[in-house]
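Just one protein chain is left out here, and the rest sit where they should.
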C-alpha cells in the first residue's frame, strides 16, 4: 500500500531498482509534457473560438493540465502517494483525449489527444506498480 | 459516472438541487482551508526543526496542500471530474492527519490534523455523491 | 529590501507588530478570494460563450487566478519574497479588472472587477510595506 511507503525508500532517490527508477522518470516527463501540451492547446482553442472554445473542451483541458502538474510534482518530491495522483491523472488524461478527439480536423487537438493517451497509459502503469508494493 | 457529466449541468452554477450546491460550497471551503492550514503548518515545522522538519512529515504536508488546491480548483471550475480529485484529496488528507498526529505535544500539528480529518470526510462524501450520479 | 528578510522574522509568525500581521492576513484573504472569483468567472465566461469566451478575457482571468494563488502561497509560507509576488499580483489584478469592465451588462464580470480592484489595492500596499523594510 502507498500509505506505508517512506520517502527515503523511493527508487528515484536511491535507485536500488533501476527499472522502477526509469519508469518514474518517464512518467514525470510524460506528465510535464502533457501539462504543457494541454496548456498550449487550451490557448489554441480559445484563439480559434467557436466549438473550440466550448466549455466542456476548455474545461477538461484545464483539468488535465492541472492534475498532470500535480502528479509530476508528487513524483518530483518522491512522494509515496504518487500512486494516488497518477491514478487520478490517468483518468483525466483519458477524458481529455476523448474530448480532443471529438473535434475533427484540428491538428493541435489531434496531437493533444495522442499526448494524453500516452500519458494515461504511463500513469496507469505507475499507479499499478505503486499499489502492488 | 463522472465521465458523462456536463459542466452546464452542474448544481454549483444552476442550483436545481440546493442541497448538492451547499455540499459543494462546503467542500470547496474545506479544501481551501486545508490547503492554507497545511501550508502554514509546513512553515511552522521547518521553523521548529528537529523531528518537525522530518522529510515524511514535511512531504505529506506539501502533498496535502497541493491536492487540496487542485481539488478546490476543479470544483470552482464546476468540473464533473471533481469526483476524481475529491477522492484523491480525501486519501491525502487522511495520510496527512496521521502524520500530524504522530508528533505529540504540538498545537499547530494538532490543529492541522483536525482540519485534515474534516476535509477528508467532506471530500469523501463529495466523491461518493458524484459517483452515484 | 526583501532579499535580506528572514522567514523567522516575519510578523505573521511572530507578531511583534500587530498591524503588519493584520495587513498580511487581509492580503492573504483577498488573494485567495480573488483566485476563487476569477476561477468561477472564467467558468461563467466559457459557459456563456460569445465575447465572454474571447481569448484575451479568458486568458487574463487564468493569469490573475494563477498569480493570486502563487501570491497567497508565498504569504502563507511567510516568505520574505511575498513583496515580489504581491507586486506582480497587483499588476495582474488591475489588468483583469480592466478586461472584466470591458464587457458591459454582466453581473459576474462586474463582481469580479470589484474583487480584482480590491485585491490590487491591498497587494500594492503589501508590496510597498515590504520594500520599505
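Note that the chains are named A, B and C in the order they appear, and that numbering of residues resets to 1 at the start of each chain.
Keep this in mind: a contact is a pair of C-beta atoms (placed from the backbone, for glycine too) under 8 Å apart; a residue touches a chain by one contact, two chains touch by 3 or more.
Not measured: the values here are computed from a predicted model.
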{"item": "Displayed chains contacted by the hidden chain, counting the whole assembly", "value": "A, B, C"}
{"item": "Candidate in contact with the missing chain, chosen from A:52, A:77 or A:94", "value": "A:77"}
{"item": "Interface with the undisplayed chain - residues on subunit A", "value": "7-8, 13, 28, 32, 36, 39-40, 42-44, 46-47, 69, 72-73, 76-78"}
{"item": "Those residues of subunit C which, in the complete complex, touch the missing chain", "value": "3, 6-8, 55-56, 59-60, 62-63, 66-67, 70, 73-74, 77-79, 81, 84-85, 87-88, 91-92, 95, 98"}
{"item": "Touching residues on subunit B - with respect to the absent chain", "value": "43, 46-47, 49, 53-55, 58-59"}
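One rule holds in what follows: only the chains that are shown with their structure count from here on.
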{"item": "Chain nearest the overall Cα centroid", "value": "B"}
{"item": "Mean-CA-position distance for subunit C and subunit A (Å)", "value": "28"}
{"item": "Whole-Å gap between the CA centroids of subunit A and subunit B", "value": "20"}
{"item": "Per-residue multi-chain contacts in subunit C, two or more chains", "value": "43, 46-47"}
